[in-house]
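Worksheet: one structure, shown below.
Up next is chain A:
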Amino acid sequence: EAEIVKGPSAEPDCFAPWAADTQFFKFPKKEGPYRIALANGYIANTWRIQMVQTAKAYAAQPEVAAKLKEFKVVSTGEDVPAQISAINNFIDSGYDAIVVNAQNPTAFGPVIKRAKEAGVVLVAFDNILDTKDAINVNVDQKGLGELWANWLIKHIPNGGKILEVRGVAGTSVDTDRHNGIHEVLDASGKKWEVTEVIGKWDDGVAQKASADAIATNGPFDGVTGQGGDTGIVQAMIDAKHPFVPFGGETENGFRKFCAKFAADGLKCSSAGTGPAQVAVAIKTAIAALEGQVVPQAVKLPLAIVEDPNLKEGEDYFPDQSDNFFVGNSFPTCGINFTAQEIMGQSKENQ
Partner candidate 1 sequence: MDGAVPLFRMEGISKRYGGVRALEKAELSVTSGSIHAILGENGAGKSTLIKVMAGVVAPDEGRMMLDGSEVSFASPAAANQAGIVCIFQELSLVPELSVADNIVISDPPKRFGMIDRKAQRRIAEEALARAGAADIHPLALVKDLPLSRRQMVEIAKALARKPRILILDEATSALTAADVAKIFGVLKRLRSEGLALLYISHRMNEIAELADQCTVYRNGRNVASYAAGSKSDNEVVELMIGREYSHIFPPKPVRAPATAAPVLEARKLSWTDRLDNISLSVDAGEVVGLGGLDGQGQRELLLAFFGVLRGLSGQIFIDGKLVTIASPAKARGDRIGMALIPEDRKTEGLMLPMTVRENLSFAALDRLSRAGIIDRAAEQRLIDDMVGLLAIKTAGLDIPVGALSGGNQQKVVIAKWLMRQPRIILLNDPTRGIDVGTKQELYQLMRKLADQGAAILFYSTDYDELIGCCDRVLVLYDGAVKRELVGAEITERALIASALNIHGEEMPVGQGADA
Partner candidate 2 sequence: MKDWRYWLAEQRGTLLAFGIFIVMFTIYTSNHPAGFTANVVQTASNKGVLLAFVAMAQTLVVITAGIDLSVGMIFLLTNCLASWLVIGTGIETAFGVVAVLGTGLLCGAINGAIVIYGRLQPIVTTIATGAVYFGIALLLRPFPGGSVNEDLADALTGRLFGVVPASLVALLAVVLLVWVPFSRSVLGRAAYAAGSSEMAAYMSGVPIRRGKFIAYALAGLLAAIGGLFLTFFTYTGEAAYASGNAYTLFSIAAVVLGGVSLFGGKGSAIGAIFGALAFRTIGDLLFVFDFDPLWQPLFQGVILLIAVSLGAFALFRVRNRLEWFL
């Protein structure tokens, strides 16, 4: 049973508390090495694959590996109950900590209860858990939306027509980002005409939806996309839509476009947190098992790159795949993977 203590946490640069009133946990110290499990849900997209690979790579780093007896990953697909059962199974099998990328933030109440009773450290990241009883490694999704909206306001000072390409309907990430964007736009006092389409964080879907929106409601003065941004830019190019300011995610393909067409007006703010946040989550779990003080909600730094500062070979990689997410390091936590390292792993090993 974790006790609630006063901050600050260990490694305060890495384990930054989410807010001023965030609680801190101190779990009873356990002797290592530990058995840690990663309960992933969906796996079949680049982000998740990159995430799983990062987790493996992190767990294989000598200083981390020394603390681990076992590191097990299970992906259960889109089905929430399967993921809940997976966590139950990990608890029953005596794992010391479970790291989870939750398919649904609110569905894990019973499991959280069980984990607490069993003294298992539960750490959620990316899609986090709606609870105060487990550790959340948070991305400020709403803040991301605010960031993009501020970017657009800065570049379109008099208001105008905006294309907003949303993510998967019904998810909290989509809702938070969307709310962030709109709160900031509404607060700006300017007149905004926002065309919303659904891109499902997928390049193909986003491209098609954007193309339709451009053909019927365009042209736009600014664009913001939650994902599938490469497809959105592609749609603009295909429709010969003028390049306009764009607030988007961190896909390599998107950043390649941003760098290439910056001079033509594609002024980008590219921000997000990459799949490496799983490593932060694992690190947090180990810290908690070691009896260190950790915040209940960890705030991850955003990897932000904005218009004039995109650097080739650092912020984007022209010869590499469009699909991976560039922001993959958390220097404050000593996590410094590059996406290439991760995704090219076995090729190099061979």
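As a working rule, a contact is a pair of C-beta atoms (placed from the backbone, for glycine too) under 8 Å apart; a residue touches a chain by one contact, two chains touch by 3 or more; residues count from 1.
Behind the choice of candidates: all candidates are chains of the complex that A comes from, given by their letters.
Keep in mind that this is a model prediction, so the values were computed, not measured.
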For chain A, as assembled in this complex, the candidate in touch from 1 or 2: 2
Touching residues (chain side chain A, partner candidate 2) in the complex: 38, 40, 42-44, 49, 52-53, 56, 72-82, 84-86, 88-89, 92-94, 103-110, 168-172, 174-175
